[in-house]
Structures are given as structure tokens and as C-alpha cells.
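With one protein chain held back, the other chains of the complex are shown just where they sit.
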Amino acid sequence: MDFDFSDDQRLLKDSVDRLIADRYDFEQRKKYANEPDGWSRDMWARYAELGLLGLPFPEAAGGFGGGPVETMTVMEAFGRGLVLEPYFATVTLGGGLLRHAGSERQQAALLPQVAAGELKLAFAHVERQSRYDLQDVGVTATRDGAGWLLNGEKSVVLHGDSADKLLVTARTGGSRRDPGGIGVFLVDATAGGVSRRGYPTQDGLRGAEVSFANARAEDVLGDPGGALPAVQRVADEAIAALCAEAVGGMAAMHALTVDYMKTRKQFGRAIGEFQVLQHRAVDNFVALEQARSMAMYATMMAASDDAAERRQAVSAAKVQIGRSGRHIGQEAVQLHGGIAMTMEYKVGHYFKRMTMIEMLFGDTDQHLAVVAGGGGLF
Amino acid sequence: MDFDFSDDQRLLKDSVDRLIADRYDFEQRKKYANEPDGWSRDMWARYAELGLLGLPFPEAAGGFGGGPVETMTVMEAFGRGLVLEPYFATVTLGGGLLRHAGSERQQAALLPQVAAGELKLAFAHVERQSRYDLQDVGVTATRDGAGWLLNGEKSVVLHGDSADKLLVTARTGGSRRDPGGIGVFLVDATAGGVSRRGYPTQDGLRGAEVSFANARAEDVLGDPGGALPAVQRVADEAIAALCAEAVGGMAAMHALTVDYMKTRKQFGRAIGEFQVLQHRAVDNFVALEQARSMAMYATMMAASDDAAERRQAVSAAKVQIGRSGRHIGQEAVQLHGGIAMTMEYKVGHYFKRMTMIEMLFGDTDQHLAVVAGGGGLF
Amino acid sequence: MDLKFTPEEHAFREEVRHFFRTAVPESIRRKVLEGQHLTRQEIVASQRILNEKGWAVPNWPVEWGGQTWTPVQVYLYQDEMQQAGVPAPLGFNTSMVGPVIAEFGSQAQKQRFLARAANLDDWWCQGFSEPGAGSDLASLRTKAERVGDTWVINGQKTWTTLAQHADWIFVLCRTNPTAKKQEGISFILCDMKTPGIKVRPIETIDGGHEVNEVFFDDVVVPYENLVGQENKGWDCAKFLLGNERTGIARVGTSKARLKRIRELAKLERVGDRPLIEDQKFREKLAAVEIELKALEMTQLRIVADERGRQKGKPNPASSILKLKGSVIQQATTELMLEVAGPYAMPYVASDEGDGRNEPGYGPDYAAGAAPTYFNWRKISIYGGSNEIQRNIVAKAILGF
Partner (left out) sequence: MDLKFTPEEHAFREEVRHFFRTAVPESIRRKVLEGQHLTRQEIVASQRILNEKGWAVPNWPVEWGGQTWTPVQVYLYQDEMQQAGVPAPLGFNTSMVGPVIAEFGSQAQKQRFLARAANLDDWWCQGFSEPGAGSDLASLRTKAERVGDTWVINGQKTWTTLAQHADWIFVLCRTNPTAKKQEGISFILCDMKTPGIKVRPIETIDGGHEVNEVFFDDVVVPYENLVGQENKGWDCAKFLLGNERTGIARVGTSKARLKRIRELAKLERVGDRPLIEDQKFREKLAAVEIELKALEMTQLRIVADERGRQKGKPNPASSILKLKGSVIQQATTELMLEVAGPYAMPYVASDEGDGRNEPGYGPDYAAGAAPTYFNWRKISIYGGSNEIQRNIVAKAILGF
């Protein structure tokens, strides 16, 4: 048991923290958001330069062999900066699918491009009826000669509008909610039969609706009917990463709130002098530390090969993050008052991002049900 | 819509309030608790004298024809006094069963005795396995000539130890959880085959375990296989009465707490000057007023003949009472500090009574499930 | 004590319900129920329908168009209005400046302004809050100096709701800088077209434009635009803030929202079952319904108690309505968010025109779920934050 960073981890943390501090303040972020993609190509190049885009990939595939702790470090800093770029979509989700479902050939072909910042990925898995259920897949993939043709629609594909390639769950057999018969297909985003409608998401990031009409897949990752375990594993890693991002955001919101309380004056004194508000800030702090603890727990367990154990741990963390995030977010707004309701002030943006994170890969109640369905955490 | 008391109701309220104020302070209550029955025979006689023991009975049966509002008035005062006597067991439960399931003959024979204070009743319905389910009845009643023999065990019979007669749910047909096949039997508490083990309950009242071994029933109320609707109706009225009692107790706890906060000094000033404690007292006040509102709602709906509507309303009230009672109770203890943990101080006794009320006739979660199973309160 | 409505009250409820659901266009009411923004025209149209019926300003003195309704009738009117999705008559006109002018204004002011306010011929906005003042309203710094027959106003107001639509603004100004905080404040009316007034929009986190900053730069208005006495504007402000506390709980609005959530949860499916059959969701919905039912009863108790009270001296228990009412309204937005699920994520810009140009991305209602959740966080902040309400209850009711 050792909570200290190794030298390499410390180095990584320092450089990411510095990057965010130097290049991702609120005004800079606004500028990035107004660029054509809704994020900064310049920052993307810097991430590539720093090695962040290949961080969790095997060294053989041009990566740095980083593990969950390294991802946590990056995501926490990105949470603090409210980073707009498609890191989560490309590296965590897309890269994760290639790592866990792709062949060595596929990894060797694609991961180096991702690490170099030349290839952006998106993961299309949500459907109109599926909500948060990864195995509820209606999009079909049918054999066509040596290849596959995709048909159907995917919803809320994170950063699906700017992705170069899409990784799409599609059904090759079984009925709509069967665990078997699901494959992950690699599709060029500009291929014939693929159409995309991009939009901003509520938190200022990007999403897209994507439809497939006899769209030809470039490739399939692993078993065309047996990809669900890999998809679930990627989802678990993704949740651990989101937990870390959320902790970064919560910590920043909490710090902003405490600072505001010390400077904002009402009735002749700083509102931070009112004991009742102090105690609420303390409850936020406790909620933050509990969330941080659980983000670490999820990080620790995300690499576990025991799928049931991993799932319990990750779901428990998602519940804690969801509850702490909602509490801290709502309280940050309330303790600030009207200013937090405006686009011009940063806290509201954290609040919105927390709200969206709570909805990604299963909401709090769904994950609570997962934990409740297990045999106990102890 | 009229929240004012009628003249008669005002008179009743004044006289009950005065009785409790004069004869049920904390020291007097202690004395009553130490009497042989665990309650005061003298007070019982006074209730009879005031007409309280016949309050909800038809005038034809020696009663005063009072409705739910009258019961609410009495129970709220009793809640304030933490009254020990078997009013709820005898008048609300026993009397209620006679009113709703008994024949005119049975009512005429027994209710005047109850009203005169000469007959104490208890309702035996809980069983080891039944928890809060009124239709889970394992005690059997079998025909024996013109009468019935009872066999089995009943648990936590409120004031079962001092009751003269027991009203017992028993099964005449069907399997253990069938709604049909349940009758309510009148059994003399000293009859052969009846054995009782009395004990104090956690709140200082009394209960008993009662077993029946070929015990002969004196009588059966109404249909020996069709009593469940009447039992449910009595339970609903009983819950409305408990809600009113709880409001009396919560109001008293809240008042004690606010008074204590104004006098108790810490760090050189009254703890009531600390804003954070003030706000918590306000939250208690809001919880109290919400509970009072729902006790009124339950009172208003308790007389409804539409069983489904009545049940929804009463369950909703029980949920509110359960939540408010727990919140106010725990906060009253916390805001008082150590003193509230002692037997010598009144607040802990309210806290314990609230806890028991939450468990009578279904706990908060069970009633929430009832409301959730309906079509909505609006 | 009779906790049931009388037959007369039932009949009144039916009457207002029928009117609201037939006279006010369904297109407007649907937008209200879905939490969408209304256009200026829609708000004006709806209020004029009510005013024609004589129901836009029931709380005003009868001579200026009010009704002699009992408090229970007022409650039923509000409840049915909210449930039907009828936009409430513009509060700045009907609950704020109107009653203040009726109570404190000169005869000339009454004649000039009241009927126009009732009919929304003039759109009013409220110049109270200032940057840096927040809950501490009385620390305001916008000042009005008397120069001859005029006031010269300089300063800045903020959080001015719908100022972009407004014809007039009522402004609290400091007119005696040496007096103590609450003294030396005056209540002054300004035509928004007066030179020197500038409105700057504030974009809120939901992407909406509801509030504004209003700047006063040597704004000159006639002295006669003063309402009541010079330096006694705080009395007007207190009177105004104390009015209409029962509507604040918005019980009818929450009722309508909970019904809508239940309907939608029957349609949305989780796996192979409707969401409404999910035990957890159902219990969360039931828990909010129970709180709302309790609040409705609490409101009725306060309404019943109102008969004996002086106008403008609200029952301090009405702070409960604000406290609980805001929390319940916010809880409905969280439930709606849950119903929408992943489709709450796409952001669809709404404009001030007639609906949206682009189609949405999921079910129609889903686009509004997150913006409403975000936007309604304001409910526990504005109109005296919930912290201020707790201070009021602590002092006025619990005697701390």
C-alpha cells in the first residue's frame, strides 16, 4: 500500500498539471470551444507531443505502457481544466477497444497513429432504446463477401462528429438484448452509407447521431459475435477514468467555492464567516474526499481480470462519484448564488460537466443496482 | 375547506390538552410507568369519565360518534404526553374492529363496556413470520361444534398483557398468505389454552407474546373467512391515529429542543445563537409542519370508503411521519447532546416512541412501496 | 374542522379549470408544461385572455380590477392555472409594481399605470438586485439625485428578468446617501426608452437569455415618477416582497410536472420494461409526490390562516413554502433528467422565435430536461435564497 507517486508518475503529473495550468484557463478554454471542431487542434498536438495520446498503449504499439494510475493522473488534470478535446473518446474508449478486442495487427496498424495524434476515434454504442445497457444492440452487421455491412442508428456518440474512424457495436446474431452475437466494427467515418449529425452536448463537448445504411466496415475487432466482455472491460476502464476526471472537476469546484466564500461580502462580512455556510463547505469537502478515495479504488481495480469483482468496484465508485458530484455541484451553485448561474463564470460549467459524467456509462441508480445485486463489498 | 375546530371539537381539545398538561408531566408519567400494569388505572378512569374511551363509537353503543378529527385531537395530545395507557390498543384497534367487523349485537354488548373503562381489548395480528403483512396469518381457527378453537402464536400484541379480551386474526381457510380465509375472533384473555408473556416495549409501553393451544373463541366478528377488508380498514384508521400521536410527540420534541438551545450555554453563549444550529432547528420545524399536514391528510382520508384511495393516502402519511419522526428525533438528540441520551430527560423517550411508531403497522419503506405501486397521488 | 372542499369551492375549481383549458391556446400551455421559453407575444396574448375575463389581477383592489375571492379561491385559481400550464400573469406587473402603486401610488399614477399593467400594455421589469448586493438587498448603491423636477439616476442593476422585453422598470435607488441602510431608499419608475438606460444580456448556464444587467448613466426621469414618499422606498420593497407568498410554492406546477414524468416513464423503456415499472424509479417518484402532497396541505393551512392577516404581512410560515417548494421543483427536474437518460445530453439551441428550426435528436421532451435542471437551480437562490428563508424562520417563528 503506497499512495506516493513513482518518479515517472510524478513527472507525468507535473507536466500535465503544468500544461493545464498554462494553457487551459477559462478564457483559453472559451477560445478552444469556438474553434471549428469545438476543441483545439493545437492542444491535441501538444497532447501527442507529451505522449499522452499513447499513454495507456503497449510500448510495442508506440505507447508508453501506462496503467490505470497514469490514466487517473491525466484525467484528473483534464477534469480540472474542463478539457474539450476528444481524449476520452479516442484514447480511453477507442484505444481501449483496440487494446482489449483488437488483434496485434490491428493494434500495430492503428495505435501508433492515435499516439501520434493522426487518428481520432469514437465509440458508437448507445441506441435510442438501449439507454445504458451495453448489450442492448439493434444495429446489425451482415456478411457481405469477406466484409460486413452495417445498418441502423447510434445515438450520442461522444465526439463522433470529428472522429476519423468509428468503433461500432453491432449485432451479428441473437436477439436485441442477447449477450452473445455482438461484434465491434471499425468503420471509416466518411465511408458511404455513414451519415452523421454533430452537435454540442450540454457540457460544451461534442456528440453525434450516426446512422448506417449498408455502410461497409473496414474491419472487425476479434470475434464478431463475442465482443461483449471486451466492451464491458473497456466500459469499466472508462468509468474509472471518468471518476478521476470528476474528482478533478469536483476539487476545482470546491476550491472555487471556498475562495468565493472568503471574498464575497454580504451583510458587511465575507459569507465564509457564516458558520452555516462553513459547515456546508465542510460537507462538500468530505464528499470530495470520499469521491477521491473511490476514484482511487476504481483505479486500483480497473485492471483486474476478474470481471465480476472489477464491475462491483467500478460500479461502487460510479455511485460515489455520482452522489458526491451532484451534491458538490448543486452546493457550489447554491453557495455562489446567481453568479454561478451564468455562462461567464466557471462553476456552472463544472456543474454541467458533472451532470453529464453522471449519465455516461450508466447513472447512479443503475450502478447502485449492480452493487446491490452482488454479494457485498466486504 | 376549513381548518378551524368546531365548538365541540374545541371543547374536546381543551379538555384533553388540560388533562395532559395537569396530569401527565414527565414525573407523573414515571410514576404511572411504575404501577403494576405499567400504566395508570386512575388515568384510565379519567379517560372514561371524559368520554374518551367511547369517543369514536356510535351513540347507539354508548359512544359519542366522533370521527377521525376527534381521534386526531386526542392522539396528538397523547403523543405530547407520551401516554402509557392502552387507549390505542383498546379504543382504536379493539373498538375499531368491533365497529367495522362486529355485528350490532356485538357492538351493543361490548362497546359500552369499553366506553365505561370496564373492558380492555388488544389486537393480536403479528406473527413470527408475518412482519407487517396483515394477510400473512398462520394461527388457525377450526370449527368445534358451534364454536371455534384457536391454535398458534401471536407476537408483539400491544398491551396484550393487561387486556381482558383479545381480538385475534386466524385462518379458517386458504394458505398462509391468502387474502381470503381470515377471521377475527374474540377470545377471553384468561380462557383455557391462552398463555401470555407480557413485557415492556422499547418505548416503555407494553406488549405480549400470546399463544393459543385449542383456545376456545367466545365469538367471531362477521364473516369467519372474510375479515381482511375490515382489518385493513382498522389498520388505516390506526395509522391515521398514530400519525396524529407522532405529530404530538414531534412537536413536543421540537419545542423542547428549541427551548434547550435558548438556555444551554457553550463557549460563552447560548447554543441557539449558532447559526448552523438555528438552521437545523428550522429544518426540523419544516419536517414537523410537513408531518402535521400529512397527519391531517390521513385524518381526512381515513374515513373514506374507497379502500384503494384510503390506503394510498394513509401510506403516504405514514411515509412522511416516518421520515419526519426519524429526522426530528435524531436531530433532537444530537442538538441536545449527552443529556438526551439519559433516561432522566424527556427527549430520549420521545425519540424511542417515534422509533416504535415507525415500526407499527408497516415501516416507512413498506408504505413507500404501497404509494409507489399506486397510480400517483395527483 | 372539515378538511374537504365545499361544493362551492369545487364548483369554482371546475370553472377556472374549464376556462384555463379552453380559453388559453394549447400551444402556449404545452410549452409551459415542457419548460420551454415563451415568446413575448405568447406571454402578452395569454395575459390579455385572462384580463378580458377579469382574472389577470385577482389580488388587486376591486376598483382596479381585482376580485373578492377567498384565500381558498385564490389558491384554487393558482393551482389550476399551474396545472393547466397557463403562464402566470407577469409577476412584475401583477404581484409587484401593480400592488405597490395601488397601495402607495398617487391617484394619477394609478390611473396612468394600473389598467395598462393588468393588460400587459406596459411590460414592467424589476430594478432591485445589484452586483455585489445579492441577498443583502438593502446595501444597494444605485443612486437617484433630485435635480429640479427630475431624478438623475446612476448605477447598475442586475438579474433583471426579461428586461429585454420591458417598457418600464421600477427601481430602488438610494436617495439619501447619509441615512442608514434601509432608510434613504426610494422607489422610482423609469421608462425603458429613457436615454442612458442600457440593457446587457446575461447568458445563463442553460444557454437561455432570461436575465440582464441594466445600466443607468445619467438617466433623467420626472420627479413625479417617485412612488410613495421620498426615502421610504424600503416600505414599498418590503410590501412587494411580502405579497403573494403562497404562489411561490408552485404546487400546481410540480403536480403537472409529476404527472408528465409519470406519463413519460410509461413510454420510456429500460430493457424490456417501461421505466415506470422500475421499483427504484417508482419509489423516487412516489417520495416526491408525498412531499408535494404534504406541501399542498401545508399551503392550504397557510391559506386558511390568511383570512385573519393584514395585507403585506405574510405568515412567516410561508417561508416553508419557498423552502420546500423550491426543493420539490428541483427534484422534478432531476427525475425528468433521469427519464430522458442519454438523450438529455444533446444541446439544442432554442431561440426566441416560434420554436426550433432544427429537429431535436431524441424524444422531444428530452431536449429540455437538462436545461431545466440547470436553470431551476435558481429557484433556491432568487427571491430570498433558501438560506435567507431559514434565517427568517429561525427569527420570526422559532424566536432565535
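Going in written order, the chains are labelled A, B and C, and every chain counts its residues from 1.
Rule of thumb we're sticking to: a residue touches a chain if its C-beta (ideal position, glycine included) is under 8 Å from a C-beta of that chain, and two chains touch if they have at least 3 such contacts.
No experiment lies behind these values; they were computed from the predicted model shown.
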item	value
Residue in contact with the excluded chain [from B:207, B:248 or B:376]	B:207
Of A:55, A:114 or A:296, the residue in touch with the unshown chain	A:296
Listed residues A:272, A:325, A:338 or A:362, member touching the removed chain	A:272
Chain B, residues in touch with the chain not shown (by the definition above)	126, 128-129, 131-133, 136, 155-156, 177, 197, 199-202, 207, 209, 264-268, 276-277, 330, 333-334, 337-338, 340-344, 348-349, 351-352, 355-356, 359, 363, 365, 368-369
Those residues of chain A which, in the complete complex, touch the missing chain	1-6, 9, 69, 258, 261-262, 272-273, 275, 278-279, 281-283, 285-286, 289-294, 296-297, 299-300, 316, 319-320, 368-369, 371-374, 376-378
Touch list for chain C against the chain that is not drawn	279-280, 283
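Keep in mind that, in the parts below, only the chains that are shown with their structure count from here on.
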item	value
Euclidean distance of C-alpha centroids - chain B vs chain C, Å	43
Intercentroid distance (Cα basis), chain C paired with chain A, Å	38
Multi-partner residues of chain C (at least 2 other chains)	387, 390
Of all residues in chain A, the ones touching two or more other chains	276
